[in-house]
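What follows is an incomplete set of chains from the complex, kept in their original frame.
Per-chain numbering from 1; labels A and B assigned in written order.
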Amino acid sequence: MAEVGVIMGSISDWTIMEEACTVLGELGVSYEKEIISAHRTPEDMFVYAEEAREKGLKVIIAGAGGAAHLPGMVASKTTLPVIGVPVESKSLNGIDSLLSIAQMPGGVPVATVSIGKAGAKNAGILAAEMIGSFDGATARALDLYKQGLRDKVEDMRRELHERD
Amino acid sequence: MAEVGVIMGSISDWTIMEEACTVLGELGVSYEKEIISAHRTPEDMFVYAEEAREKGLKVIIAGAGGAAHLPGMVASKTTLPVIGVPVESKSLNGIDSLLSIAQMPGGVPVATVSIGKAGAKNAGILAAEMIGSFDGATARALDLYKQGLRDKVEDMRRELHERD
């Protein structure tokens, strides 16, 4: 049974949102993924948000671009934490996505991460952190992940110095 | 029976959205107004959008600020034309509202007008224009309104030349 629901408005968002799923997998957090479009399947979006808690989800990750309404609208229908991933838009590089997701009115929060792939990866880690506050195994997986980030810097240092 | 539905997310938007209602009144177009919040009353928003056509509305005007999802989400639930009014946001002067409303994905249009009071007035006129394409009386009211705009310029000219 999945702890995290990863949803996106279109199959074209998958190359971005895949990053969230990959890192969730690495951290041992179960997830499900689905296409849920705020503008094309609004009813499905409502059903998804309404049923999320009862089916055991702890966090929802929603990716969308342009006038990105999916994360905020899901948040309007659930009290689970919703993480919004601003997908890069074609013309405005995702600044429209970022503002559409981040600038929510008081009362209905969305946890916004950075634009694009880095944001999707961070959405996965953030979801794990939320779970890790209550689950020791996930917390330990996150500690190892953080150690891995440090180790990668060590590798980079060797690479840099070899360039002398 | 109203031809235009004017909705807004909060009573605080009324000082802006009142402009739409006033000009609709001047142009002889019937309207109703309501508070419909995308984020606080999403179910009401769905019901409003679903029932709009059958109760006789021809156009919906929706005003919202910040991460402004009301116009786009109403548009996802109806095939009536939806006009979105970007209300000035507290921090970013409405550029977030404008992008959240205008940058809709292909398939679900919102007719976006300018930020703030000028936009709300224009939303009212635009709704009347849509009706006026099929209704002679409204078209004539619009012609008179346009003549009025020209007349105001004449008044301004006198005022300017008196300043010599």
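In the analysis below, a contact is a pair of C-beta atoms (placed from the backbone, for glycine too) under 8 Å apart; a residue touches a chain by one contact, two chains touch by 3 or more.
Note that the coordinates shown come from a computational prediction; the quantities given were computed from them, not determined experimentally.
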Check your understanding: Given 2 shown copies, how many make up the whole thing?
Key -> 8
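Going forward, only the chains that are shown with their structure count from here on.
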Review point. Which of the residues in chain A come into contact with chain B in the complex?
Key: 9-10, 38-40, 42-43, 46, 65-67, 69, 72-73, 75-77, 89, 92, 95-96, 99-105, 107-108, 110
